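The block underneath contains the structure these notes are about, expressed in structure tokens.
With one protein chain held back, the other chains of the complex are shown just where they sit.
Labels for the chains are A, B, C and D, by order of writing; each one numbers its residues from 1.
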Amino acid sequence: MTGQAHTGRPRRLLRNLSSKIASIPMMLTAVVIFLGGTIWTVVYSFTNSKLLPRANFVGFDQYERLWDAPRWIVSIQNLAIYGALTLVFSLVVGFVLAALMDQKIRFENTFRTIFLYPFALSFIVTGLVWQWILNPEFGVQSVVRALGWTSFTFDPLYNADIVIYGVLIAGLWQGTGLVMCLLLAGLRGIDEDIWKAARVDGIPMWKTYLFIVIPMMRPVFITTLVIIASGIVKVYDLVVAQTSGGPGIASEVPAKYVYDYMFQAQNLGQGFAASTMMLVTVAIIIIPWAYLEFGGRKRV
Amino acid sequence: MQNSVSIKDLSLSFGAVNVLENLNLDIGDGEFLVLLGSSGCGKSTLLNCIAGLLEPTGGQIFIKNRNVTWEEPKDRGIGMVFQSYALYPQMTVEKNLSFGLQVAKMPRPEIDKRIARATEILQIGPLLKRKPSELSGGQRQRVAIGRALVRDVDVFLFDEPLSNLDAKLRSELRVEIKRLHQSLRNTMIYVTHDQIEALTLADRIAIMKSGVIQQLADPNTIYNAPRNMFVAGFIGSPSMNFLRGEIAGRDGRPVFTTNGVDFALDGYDAAETLRPGRKVVLGVRPEHVSVNGEGAETHQATVDIEEPMGADNLLWLKHAGHTLSVRVGGARRFAPGTAVKLSFDMGLASLFDAETEERI
Amino acid sequence: MQNSVSIKDLSLSFGAVNVLENLNLDIGDGEFLVLLGSSGCGKSTLLNCIAGLLEPTGGQIFIKNRNVTWEEPKDRGIGMVFQSYALYPQMTVEKNLSFGLQVAKMPRPEIDKRIARATEILQIGPLLKRKPSELSGGQRQRVAIGRALVRDVDVFLFDEPLSNLDAKLRSELRVEIKRLHQSLRNTMIYVTHDQIEALTLADRIAIMKSGVIQQLADPNTIYNAPRNMFVAGFIGSPSMNFLRGEIAGRDGRPVFTTNGVDFALDGYDAAETLRPGRKVVLGVRPEHVSVNGEGAETHQATVDIEEPMGADNLLWLKHAGHTLSVRVGGARRFAPGTAVKLSFDMGLASLFDAETEERI
Amino acid sequence: TDLEVTHWWTSGGEAAAVAEFAKAFDATGNKWIDGAIAGAGSTARPIMVSRLTGGDPMGATQFNHGRQAEELVEAGLLRDLTDVATRENWKEIIKPASLLDSCTVDGKIYCAPVNIHSWQWLWLSNAAFETAGVPVPKNWDEFVAAAPALEKAGIVPLAVGGQAWQAAGAFDVLMVAIAGKDTFNKVFKDKDADVAAGPDMARVFKAAEDARRMSRGTNVQDWNQATNMVITGKAGGQIMGDWAQGEFALAGKVAGKDYTCLPGLGVNEVISTGGDAFYFPVLADEEKSKAQEVLASTLLAPATQVAFNLKKGSLPVRGDVDLAAANDCMKKGLDILAKGNVIEGTDQLLSADSQKQKEDLFSEFFANPSMTPEDAQKRFAAIIASAD
Partner (left out) sequence: MSDSVTLPAPAATARAGAEPWGAKPRRALSGRNIMLYGTLLVAALYYLLPLYVMIVTSLKGMPEIRLGNIFSPPLEITFEPWAKAWASACTGLNCDGLSRGFWNSVRITVPSTLISILVASVNGYALANWKFRGADIFFTILIVGAFIPYQVMIYPIVIVLREMGIYGTLTGLVIVHTIFGMPILTLLFRNYFSALPEELFKAARIDGAGFWQIYLRIMLPMSLPIFVVAMILQITGIWNDFLFGVVFTRPEVYPMTVQLNNIVNSVQGVKEYNVNMAATLLTGAVPLIVYFVSGRLFVRGIAAGAVKG
């Protein structure tokens, strides 16, 4: 018996084989597309590629130009404001809605669909509708003024100082439904017994949510966070449809800068440089987080 | 007596399944009531109703003479240990214990004191910083008890709180719970399957079957004068021997006769109400049968199987077509096939009507 | 003896917590091994390792002489009842039972037959169409047992399978499990906290403490000749009385002396190896103390507390500065304060070295 | 032979115009497979480029002629049409000749221009001026002078939509009108940064500042919403290309009566000759290559040109066609064209990159009153200096 005993683990490669086979698509995608594509992008960001990618290296020229462009700076500032607010509001609003939906309400299906439908509609047109609603001439402002409050001013899209909040109103309208859905799915996974225990302990509902349920939903929140955050970083059509970056460049965002320079200005190099900057920022945040998250052997 | 918890006509059903039906129960202030019953008879459901976690379909619940049928659990002044523990998974043990107190805005030193005490009683000191998922089954159960113990409430509901603990710890905790109860004098409703626990802890025991309380009495009565065959068979391990037979008269006195063997009913309490011919069941506990002893009336039997159980020795005897279990001291060993003499302690036996299964 | 399960130098730690350390255990083919141990000592962890659900940090596991240390659970030929049940929530009880069989591509009639049998044993017939969330705690536990029972495997791992069942059902199931084991002759590793269960079911019992097996022997040896004080104190309820004292010589024979009182060690096995002056602990089980009996040597004591426990009566006696628990028949009642005479059955007592706590 | 043609003409009139091409092409026994994708630059272009680089080219594709396609030509993805051009004598018939120049790389012709769009129009609402009690202006200066009256009447003098290209376009128009054709060419063609920073341009920037002031309160995004302000009399005027005409027509407005169009802002009657052209990717299939040639000549056939441009509202690329059906404003345009008062469009002169930078600058300038004309001019000069 001891003869065949061997203490070492058997072949690494064959252990967990199904899992590895099942992960092949992910590995391929990660390596070939995302890693490969990213490296490709980074490499070409050092060229002066115009319409077509061409290996014509110009060093850091594109980056210098990028950081000299007022529009890029404004874009970054906007993203910071928009991102912070969207993150906070969509999580809060989304969670509150999800919590309300979880109260065994009637017409749950209807309410859920109402909150979710903006997500289904192409933003090209809904952005236009928001443009109208927020338009001082014929939108909310004019209605309120018509009701008698003549000094009422509400023109977020046409006031460079607050335009990003105008974009936010529509952005939340579009995105919170999905957040609600995600969190609702998470809430539905919470064991009824936990609720019972909290009720017996005399913990008020909101505290139960805050201190017990939300921490239990950590994985769902992480998912939601990533979805929201990636949406924020990639935000584009929202701005295009509502303000085209205006007034002036007051509501420009980085992703729009990337697209505009890649496809409109036909300066791929510039677009790639901008997207590389975005990616580097994201990576700086994500990689340490991933290390913490996955580094420990514990399950989430 | 002032009632601490009082339940009137309580009914509860899950859809088509009627779990509780018109249940009535009064529990005195400071009383320690143990709920015993077969698995699935509705004990946990009853506790859940008292706690306000399940809405009854009918009936009322009073706590401290206040009708709390519609009140929130938190307004009922209860603490509960769940059968499924229901620990807060993302909180450390310490946080699990302290959270309810913090919410109740108890000052920190007081919280610490209580936790320290619970920790000591439950021997979970080294685990305070762990999460529930890092605990063994028994450790989780202790945390669940702890969460109830730290609270200072009128009524404690314990749903099989010690089931996953080892015997040593269990008896220690049993003593602690008893002590706690004696010092706090709050009302305890305690579900258990451990009869030792039931008998040592309870002021009164309620025996349930299919959502109906069969008998509610002090442990001694339950043990020695079970109201019906269910209660009799349910309590005691190994369980009571039942011999079907009928009453006959012998010398003007009733005797119990089965398969042609007679047993005098001299010591039996209600002997005078027994008219001959009545079909009855005689119930005798294994420890109330003496083997090779000096009873007044002895019968021949042979040892069928012998089961040593440490302190005791369980014998299965064949006698007049019945198999009887008999408990003797662990040191008295009998080889299978040995012929023995047995006698019953009729003063501690029970007679049941064969039809109604009620005690006579 | 051929070994069915054999564990060599098994170690396992969760991060910094070492749960198992160099554990060795050989379990014979068809043996019924009961694992006993205090809560949190590593029993479930050991079962999980055997099942292949936890990867050991060191050591090897053999099943049927095959090194399975790195094999998948499904290739090990095991069935398991989880302490936490782990029922599939979205499946009905029936589906829960049949899942493993369907996975093994067993023909439908055979599946039905097995389910029918398990259902009958476990008395869960009316529940077959329910989902786990609609069951009581004990019913869930029975389904969990059922899921293992229907499978035909070499090794069964049972983690406290009966803890949430009532005494009646428990003893019935105990018998069924015993019968099953006798008919299938597969190997069983059974964790329990119920000593009756352990003593009646086990071929051998392993007593664990903090991840180390303290004693592995048949029930009788464990009960009567515990290897050390931990085992002695752990088994038996109420637990063994320990008296600290030392050996003295009296008339050339060793006696045990404590607080000025001497006890002859005449009946004790190893009496000849005892040299006077050695510090020892005398362990006597409560049922091995006779009260007002006719022992060779009697001592005066007074009854401190009386605890009736149905079949028995537990007395706490004060004697020479010690408190002794003594078990007497349930019918023998003593008022606190009563003076009694007690004597020890030295043939069944144990002596431990006061230092090492090992049995002498 | 089936030939897939991609383009971004999708609105009603545009689609009808394309249908004329298709009809003519189908009549040659081939088949026009339509691949319309709306949304010029950012939407359609990556698609076309992907198709080309992905090895699945279409048969022909619309592209703004000019610098944008140069690289595709250099990469050998586009087909040399010189044979067809010589055979059909394009050099002669295409007017103005600059259009064909934009299609020429290293002496070879790579595209077929199909129409001319001009930017240099000021559209005025007669009703608005009536309301304000001032006569409809005849040129830019009068317009600026009338602005206060309009404002007093609650009318926005000049509607400029929020999208960046509108502001940049308006500036170009102002530039031609105020600084003249030569300056325009010096700056955009020769990339003369000194001129760009010079006094002539300073005047243009001053005018742009006027325009900025006059455009306050426009509060719409789309160009046609801005046009609609003119149509409904909420705005006095709008600087916009000839395509705006379609909106007026659709609203049932009549040129001269309801609205007035001033080419070159009524100052310098010069129009730019931007426009659209078709390019033909290199195909492996012989048959299809043949069909490409047929298509190329069909696009420039006189009948097709007339039919197409009437529907499209643009001017034909050949001077030898008869456009009797053209309306008032269009006729004015044709006149100017005939006089040769043309300039090349900035599309042709500047790389898309510089164009975009310029757009960014002007959209910022028009939206941000605190940006001085001097600052803007400085940045403008910098863009011109780095332009290629």
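Throughout what follows, contacts are C-beta pairs under 8 Å (C-beta built on N, C-alpha and C of every residue); 3 or more make two chains touch, one makes a residue touch a chain.
Everything numeric in this text was worked out from a predicted model, so none of it was measured.
S.K.: Based on the whole assembly, the unshown chain contacts which displayed chains?
M.R.: A, B, C, D
S.K.: Could you tell which one of C:Phe14, C:Trp70 or C:Tyr88 touches the chain left off the display?
M.R.: Of all options in C:Phe14, C:Trp70 or C:Tyr88, contact with the hidden chain holds for C:Tyr88.
S.K.: Could you tell which one of A:Val58, A:Val92, A:Ile114 or A:Leu210 touches the chain left off the display?
M.R.: A:Ile114
S.K.: Over the whole complex, note the residues of chain D touching the chain we left out.
M.R.: 4, 6-16, 18-19, 22, 32-40, 43, 46-47, 50-51, 53-56, 117, 222, 224, 228, 231-232, 241, 243, 246-247, 250-251
S.K.: Spell out, residue by residue, where the missing chain touches chain C.
M.R.: Counting only chain C, the missing chain is touched by 48, 51-53, 72-74, 78-80, 82-91, 99-100, 103-104, 131-135, 137, 140, 147, 151.
S.K.: What does the interface between chain A and the hidden chain look like in terms of residue numbers?
M.R.: Per the touch rule, chain A residues meeting the hidden chain are 12, 15-16, 18-20, 22-23, 25-27, 29-38, 40-41, 53, 96-97, 100, 103, 105-106, 108-109, 111-122, 124-126, 128-130, 132-133, 137-139, 143, 173, 177-178, 181-182, 184-185, 188-193, 219-220, 222-223, 226-227, 229-230, 233-234, 236, 255, 258-259, 262-263, 268, 271-272, 275, 278-279, 282-283, 286-287, 290, 294, 299-300.
The criterion applied here is as follows: only the chains that are shown with their structure count from here on.
S.K.: Roughly how many whole angstrom separate the Cα centroids of chain B and chain C?
M.R.: Spacing between the chain centres: roughly 22 Å.
S.K.: Based only on mean CA positions, could you tell me how far chain B sits from chain D in angstrom?
M.R.: Roughly 93 Å, centre to centre.
S.K.: Among the residues of chain A, pick out those that touch two or more other chains and give their numbers.
M.R.: In chain A, nothing touches at least two other chains.
S.K.: Out of chain B, which residues touch more than one other chain, so two or more?
M.R.: 84
S.K.: Note which residues of chain B are touching chain C in the complex, please.
M.R.: It is residues 14, 17, 36-40, 42-45, 83-84, 134-139, 142, 159-160, 163-171, 193-196, 199-200, 219-220, 223, 233-239, 285-288, 307-312, 327, 329-331, 345, 348 of chain B that touch chain C.
S.K.: Give every residue of chain D touching chain A within the complex, in rising order.
M.R.: Contact set of chain D toward chain A: 41-42, 45-46, 49, 53, 68, 70-72, 75, 162-164, 219-221, 234, 351-353, 355-357, 360, 363-368.
S.K.: Spell out the residues on chain A that touch chain B in their complex, using ranges where they run on.
M.R.: Interface residues on chain A, with respect to chain B: 191, 193-194, 196-204, 207, 211-212, 215-216, 218.
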